[in-house]
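Have a look at the structure below before the remarks.
Apart from one protein chain that is not included, each protein chain of the complex appears where it belongs.
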Amino acid sequence: MALIRDLAIQATQMTLVLALAPLLTGFIRKLKARLVRRQGPPLLQPYRDLMRLMKKEVVLADNASWLFRVAPYLIFAATWVAAALVPTFATGLLFSWSADLIAIIALLGSARFFLALAAMDVGTSFGGIGSSREMMIATLAEPAMIMIVFSLALLAGSTQLSSVATYMLSPHVGLRVTLGMALVALIMVAIAENSRIPIDNPATHLELTMVHEAMVLEYSGRHLAVIELAASLKLLLYVSLIACLFLPWGLAPAGSGGLALAIGLASYLGKLALAGGLLALFETAIAKMRVFRAPEFLGAALMLGFLGTLLLFVSRGGLR
Amino acid sequence: MIPTSVELLLECCAALLGLSAFAVPFARRAWATPLVYSACLVVALAAGGLALRHLLMAAPAPDSVVLPLGLPWVGARFRLDALAAVFLVVVNLGAAVASLYALGYGRHEPEPQRVLPFYPVFLAGMNLVVLADDAFSFLVVWEVMSLSSWALVMARHRDADNARAGYVYLLMASFGAICLLLAFGLLAGQEGGYAFDAIRSHPPSPIAAGFVLALAILGAGSKAGLVPLHVWLPLAHPAAPSHVSALMSGVMTKVAIYAFIRIVFDLAGAPAPWWSLVILAMGGATATMGILYALLQNDLKRFLAYSTVENVGIIFIALGLGMAFKAQHMALAAALAVTAALFHVINHSLFKSLLFFGAGAVQGAMGERDMERFGGLIGRMPQTALAFLIGCVAISALPPLNGFVSEWLVFQAILLSPKLDASALKIMIPAVGALLALAAALTAAAFVRAFGITFLGRPRSVAAAEASETDRWSRAAMFACCGLCLAAGVLPGFVIDAIVPAVQSLVGGRMTPQAAQPWLSIVPIAEARSSYNGLLVLGFVAASASLAAFVIHRFGSHAFRRAPAWDCGFPDPSPATQYTAGSFAQPIRRVFGPFVFGVREEVDMPAPGDTRAASIRVVVHDRIWETLYAPIAGGIDYVAGRLNHLQFLTIRRYLSLVFLALVGLLLVLAIWL
Partner (left out) sequence: MSGLDFDFAHLLAGSLVLISFMMLYQDRLTALINVFALQALVLAMSVAWQAYIQAAPHLYVTAVIALVFKALVIPGALHRIIKRLGVHREIETVVGVGPTMLAGIGLVALAMVVMLRVTAAADQLAREDMAFALSVLLLGLLMMVTRRNAVSLIIGFMSLENGLVLAATGAKGMPLVVEISVAFSVLIAFIVVGVFLFRIRERFDTVDVSALDRFREAQK
């Protein structure tokens, strides 16, 4: 019986992230528009876009290969699995031990790998530019992310997200410089990984410094829908990750009852709204960088992560 | 009497040597190529099976034999223990798939008489190095391995580049052998106990052990390709025929790593704490430098050779961690680190062989190795492309394939480092972890570049547009490697359990049995700490991808049509407008290049109205070559130039030189005694 219940919770988590991802994107778009006094698209517009794209036929370039057609599904699947493994409203889910934080990062790495390859498949200059810049950004974002993982894992004595979240709720965490640095670095990495301003602009085509949009330029119809959904999922994933690591309040512990789950769900929605609001505010306030400023931005994130790890060795109480 | 495993293995080696003697007169015959390679395949499978059987026995006891050869008071000793068995499996698995591949690939060899006689000797040499149990026979078979591989590098000696590669290789191999000779001299000590048993029972003094470590790094590290001793590797590996390149990169570097482990972990006694600092620093530098070099290469096989340098760096990082933990008697952590190292040894031999096979197939179809002339091969060679893609995913450490598992284990070992009681190591290990993460991310970029430029896009030359799929033997070898990569990736617990005896013999500890874990996941320390399940991840990804495809095709649309590429409305019909290998690497070169390679870009942009062509020139400095090797080469050149005069003396002067030398030696002897 308990197994069925656990399975049900795990399935809820999987469908929840899938259902909420376009909503988060729509929410941010709406808020950004309102912040500059525009009406903005309706909140549910991303769902309508997805439905519309799925119903349309796909226009493939003449020389597109099988990789081009398979890649969207692989990208989507890897991102979805990764997003479903991050605790959103409850920790200790049935399959949460099948991949730890490092494996989740690597799953996102797989999605990126296939997206970069698919971009090069048709052989246009835009695809190449997007793919090569995406990989350049990744070469700094991934080590920065690993350093963040190090500082958190050395503190909590675990790379399992559920264990780290439980540790973060315990009283002996305290105020730590390391945690502050890791949080700032994680936000920087999240901005870069999700192609947000100031690294990339998710709202534009036809800008010479675009990265993600340049890679998906040749996609259309259902393939584009799947890739867009994967991008929304990735944004949701990073928001859930930040929420689970740094705002773990309200997360339902393993094996808890209906009330705790309901509280977890409500607090999760609150955290999403908060993060979406902050992101919209930040993006409205700041301008996009030149592409070769991005390495400095991410280098700073890498440095913060590494400094945070170093500072652990002089802090109170040692490590677990 | 039933022969023991080690005797059977020696018989396999003897069979290989006999095969090569047989190949000398008949190599030009058409039937010789398939005969030699199929015989090699059979022998390698038999030897690999024997080693695997030894490894999987409940309590494998070392198995040794002494042959009446070599030094009269030592004999030629050979021994099969768990460590040797692990490496024998790697060697023979690599040899088996390479032989299978060569059944097809070897048919296009223009001069088989330069390959066939040396190939079985090379295989036998690698096997014997792993089996050798005394210093003398170790060095002899080490030289056999080096020289036979040198002969294979020189198979196409008419190409000037290959001749230079062979020359540099020969120099570095001799240098490495001298270092190993001195290392064994130090280990044997005053008593001259050259058998490994004797060395083990008399471990050297701490100072001597430090020198042994340095000499082992120089001797075995130069063979494995540690930066800055790697210079020969990217020259020599691509010069050989592709199946031999796969063996040299995938297997021979592992034999060098075996030599390092055997000397440093087994023979040199307990490690001093500072050893691991050196190994970790060299490993980190090798991993990052190797892959940065690789990103700048346009020659597909040279690119793969530099990537080998990177992977050797990863293995040395794991070994350095193991050494640090061993020095502080943390057996469990040391076992985790050494397991990660050995796992990566196995993984790298699999996917690097696969990638070299793919590169060989492409080279066969194209007639050259310059990536800038490839493009769009996925349409012409779909199966090779699929196999190569799997290799790229595996080497880029992406789940659910095997490369990820070993790197994940290394990261888990790094996360145990705060328990070490040495502040320098504590701070250094996270830094090495950052380098490892950087190398992993750069690897993904490098392999996106290699696969994208070679197989994707539009053909950049006529040959690429007309290429045809490779033969079925080659494809069989590639897909065999793919299957093994996938198996090791989704069922890593079995591999970890198989190498447990070797790990235990090296560090005295072991990881918990993994195959008994629920759902076949791997749990290095405790489940609350970290766990990974490749099988479930693969299952989830496959299920979600098929579910998504099914739902969309069922409820959405499944129509498609072909049209010209969109390209923002301005498609350019010329394939020259695509991104090239050079332009793909440009952003990364710009980020890391000025610091590491002193890269300078000189852009010459004519003023508007000027009809002169614009140009960009990129200057890249190989700083290791310029600062380390060029002065040595210059010095040797100078001395050689001065000594050149000795060629033009009269007979009388030669005689007086000989006479003076004789008198001088006698004088030395008189003073010495």
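First chain written, first letter: the chains are A and B, and each begins at residue 1.
Keep this in mind: contacts are C-beta pairs under 8 Å (C-beta built on N, C-alpha and C of every residue); 3 or more make two chains touch, one makes a residue touch a chain.
Since the structure is predicted, the reported quantities are computational estimates derived from the model, not experimental observations.
Asks: Using the definition of touch stated at the top, determine which of A:Ile4, A:Val36 or A:Leu175 touches the missing chain.
Replies: Of the listed residues, the one touching the omitted chain is A:Leu175.
Asks: Could I get the residues of chain A that touch the absent chain, sorted low to high?
Replies: Residues of chain A in contact with the hidden chain: 172, 174-178, 180-181, 295-296, 299-300, 303-304, 306-307, 310-311, 313-316.
Asks: List the chain B residues touching the unshown chain?
Replies: Contact residues on chain B toward the absent chain are 423-424, 427-428, 431, 594-595.
Please note the rule applied: only the chains that are shown with their structure count from here on.
Asks: Chain B touches which residues of chain A in the complex?
Replies: 54-67, 73-74, 76-78, 80-81, 84, 95, 97-100, 102-103, 106-107, 109-110, 112-113, 116-117, 120-129, 131-133, 135-136, 138-143, 145-147, 150, 153-154, 157-160, 163, 205-206, 217-218, 220-222, 225-226, 291-292, 295, 302, 306, 309-310, 312-313, 318-319
Asks: Quick check on the complex: what are the chain B residues that touch chain A?
Replies: My answer: residues 375-376, 378-379, 382, 385, 389, 393, 396-399, 404, 408, 411-412, 414-415, 418, 423, 426-427, 430-431, 433-434, 437-438, 440-442, 444-445, 447-449, 451-453, 456-458, 519, 521, 527-533, 536-537, 540-546, 548-549, 552, 555-568, 571-572, 575, 577-579, 583-588, 590-591.
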